[in-house]
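Take a look at the structure set out below.
Every protein chain but one is kept in place in this view of the complex.
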Amino acid sequence: MTAPVKISSFQFYNILFLSRVFAVVTYIANLRIDLSPSDKAASSVFTALYLFVTCIPTYLLLRKDSQSSIITRASCLSPVFAKILCIVYIADFLYYGTVTAARFELLISSVMFPETNMAFFMLVPLAVAGYGAYKGIEAQGRAAAFFLVLVLLSFAFVFLTILKDFDPLNFPPLFYEGAGGSAAIGAFTCARTGEVFSVALLLPFVKNHKNHHIFLWSAAVGVTVIAADTVISGVLGTFGNTQLFSMYSVSVLAEFGFVERMDAVITCIWMLCAVVKLSFTVFACSYLLLCLFGKKLRLLYISLTAAALFAGMLAVSSSVLNFASVVTSAFTIYGYVFTACVVPLAVLLGEKIKQNKNNKNIENKTLISDSAGDPQ
Amino acid sequence: MFEKLFGRWNNSKIHLSEPVSKEDTDLIPGGISKTVSENISALREMFGKSFDLIIKDTDVNGIKLSFAVLDGMYDNLLVSEAVVSPVLNTDYSVCDPDMLYEHIGKFRASECDSKEAVTMGEAVQFLLSGFLLLFIDGVPRCRVFSVQGYPKRSVEPPESEAQENGSHEGFVDMYKDNVTLIRRRLKSPYLRFESVTAGDTSNTSLCICYHAKRADPDIVNRVRDSLLNMKLDIVPGSGAVRPFLEAKGLSFFSSVGSTERPDVFAAKIAEGRVGVIVDGTPYALILPYLFIENFHSLDDYLNRPYYSLISRTLKLFCFFVAVFLPGIYVAVGTFHQEIFPADIIFEIASSLQETPFPLVLESIIIHFIYEIVREAGLRMPKSMGHAVSIVGALVIGDAAVTAGLISAPMLIVVAITAICSAVISPLHQPSSALRLIFIAVGGIMGLFGIMLGASLVVFNLCSVNSFGVPFTAPFSPFDRYAMRDSVFFAGWKKVGKRFIQIQNMKGSDKH
Partner (left out) sequence: MKKLSALFFGMVMILTFSSCSYGETELKNRLIIEGIGIDYDEKEDMYDLTVQVLVTSGGGSDEAPENPAVNYSVKGKTIAEAVGSLSDTTGKNPLYSQNRIIVAGSSLTREKIVEALDYFIREYTARADVLMAAAAGDAKDIISNSDGSSEISAKIIEGAIQESSVNSKCENTELYNIVNLYNEDTTTFTMPLLEVTTDRNLTAKTVKVTGTRVFSSGEDENRMSDMETMFFLFVSDKVQSGTFSVETQDGAGALDIIKSKTKTKVSVKDNLPFYETEVKCTVDLVEYDGTRFGNIEKSDILKIQKAAESYIEEGMKEVISRQLKEEKSDIFRFGRMFMKAQPELYGKLSENWSEILPEIGFSVDAQVTVRRIGQETLKA
């Protein structure tokens, strides 16, 4: 797919920011390790650090060439390598998209419509996401700007109104039972979504991109994650560990005067992040399928991706235990590290090797021509 | 000689460009015959038994002449004083038909604008536009005189865009008059009016208006091409032209604006936009058009900036209420009852207890009744207006609630929605349709469904580009300078400092 439509760097990173916000608001407290509120807040600092570090390989990749997609650069090294990369990225996007859809379904079925058959309900957001993907990244970027305002307003309302219930006594001593749990949860939280490798992939759709923007984005995400976890821990305390979605529980407590019990409204606003994220995922997969097969069958690619997400969501979210086993598996971290760090570094290395070879060839040619031109 | 007409006399001498010949008139065979009787026979054959074709045969210096005109389309005084009398009283002694033809055109009937038609098709086109045809025996051409005097509406205050501080002049149905109204407001030699004809049968005149130094030539060319390539049989109004100018793809919202006010139209043209005036309708089209402009009115620019902020914010609020309030009420009442304040839930629950229908069905019924009453109020004669008001108020307002068919809170919601819907009249159609959709969605999926529906609408809005300009500008993509005239108007002192052309907004093709 050529990239005739470009969005600004702010719009692009805004989409990625909203994707990460969805992961923050649908955090499930005690899937893997039971952390104390202090350690939970500390794990968010680890998350921010890991995110920053995993952005470095992408930054190095962008520094060399900030116009071409990683697929294009891989195809210059080897067309087979590019195809394999497409498949790997598709698998990653489908995995993260499935987990997103499953979280979405789990949240809605836990707090809003527990009696309803979610299969029908989830068709609609996936259809909306497909529509957003069909309309293109320009529509997604512009829509994300509107959604960002709503999301920030909702965060401001929740945080400002519940600060009065913030109790420092809810924080037991930091790392009372060791720092390993915090570090592990921080890693899982960081690896929960795959925005980092989206940057290298979808660069052709971004105009006026500066390389340091990726760090600005990771800083914004880090601040959000730390603020959210700190406030959740300080307000809910250990009660947060008894609730499936602690951020939702915090929204239940948010009230200001007669404006109370707005958790349904706030949750629906946060769901806009899921719509943006899913439509971005579908769009990215359709782009990768185009790179893979080369045929412009956009509607087919979008439909296939949406269908794959729907099927995956049904399989993953059939029970909380099923869901937990998927999101807490080691694949989450390995896959993230592979696509966010190993692949960009591999491409850089490949380009370096190729460049060295070319330089050697040039030198050899120069030597040969020199010796040919020697009168002796 | 000619029947006296009812109508105002129009002494305008606006020089217009030649109408583009259409296939219809091109199919009329042949050129103009030298023999007057043949030409007249051809006309009579073409118009059949139409009573309004008036043919007058006479001669000057022995040379046969024939006048042809359509009854009701000409100004009696102009015809008799400016054309017929001078022609008949020609004392030119030359008997050569060609020299007589030239003499008449240059010296005798020179008080009104005249042209020449060389084909019968052209001559018929002029005849249908109210011109007077003059055939001279021996001359294979036809002289046409601009003697239009058909009945038309005078310049009145616009009905749909009432303003507190603005001018009281609105567009009329005659597009030439509208052009005059615009010319008076933009006294610039770079203001262009290009005439095209649309409608294979109606041959309606359309006028493309733009400022040559400010408008994007690409946009002008695209508008012109769109109008020329329109496949329309008749053009009943500007609404028929609108779909051919709108952005591709389905959308509830139109990316083409319309206005009944010449002052607004002139201001938009000065921003670099392109306007289309359609003959026979007072609504002119403007493009490119932004979504936020649906909430703008001329009063915002003429009032103090703080009041403009209040006014526009109110309109935005009314739009959201008109679209979302019934759906939100249905969603909250069906799925999210915790949102109701504790002191109000008793009243609402008690009211709902007695009604037989589910909330969503009740809402749809009452909205349909409202739409019926609204349509009835729009279409029926004014003398019956009171009866409908009384029936609507009594039946819906009192009897239905007392009988327990609908609940009082629902009625309040509908009433608020109706009033808010009236505040933003340009968006009345999409808000009516979207409201019903959100009611259904809210009843099936609650607030979650409403949010998904809203995101769908937002995706749709964000994907629309009005001739290369993002429909959601200046919010997204965000344009700081253009935000001075968005939700608020920063005042003329600030806005006048830096001029922004519409095609240069952030996110547009030219940016």
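Here the chain labels run A and B in written order, and each chain numbers its own residues starting at 1.
The criterion applied here is as follows: contacts are C-beta pairs under 8 Å (C-beta built on N, C-alpha and C of every residue); 3 or more make two chains touch, one makes a residue touch a chain.
For clarity, every value in this text was computed on a predicted model and none was experimentally measured.
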{"item": "Of A:81, A:113, A:215 or A:338, the residue in touch with the unshown chain", "value": "A:113"}
{"item": "Identified contact with the non-displayed chain, of B:37, B:337 or B:389", "value": "B:337"}
{"item": "Contact with the hidden chain (one of A:208, A:238 or A:358)", "value": "A:238"}
{"item": "Touching residue (missing chain; options B:350, B:389 or B:429)", "value": "B:350"}
{"item": "Interface with the undisplayed chain - residues on chain A", "value": "110-116, 169-173, 176, 236-239, 242-243, 249, 252-253, 255, 261"}
{"item": "Interface residues of chain B (partner: the chain not displayed)", "value": "333-335, 337-338, 340, 342, 345-355, 357-361, 364, 401, 404, 407-408, 440, 443-444"}
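Just so it is clear, only the chains that are shown with their structure count from here on.
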{"item": "Interchain centroid distance [CA atoms averaged], chain A/chain B, Å", "value": "48"}
{"item": "Chain A - residues contacting chain B, complex", "value": "8, 10-11, 108, 112-113, 121, 124-125, 128, 131-132, 135-136, 138-143, 145-147, 258, 260-265, 268-269, 271-272, 275, 279"}
{"item": "Chain A-touching residues of chain B, taken from the complex the two chains share", "value": "335-336, 338-339, 341, 445-452, 455-456, 458-460, 462-463, 470, 472, 475-478, 507"}
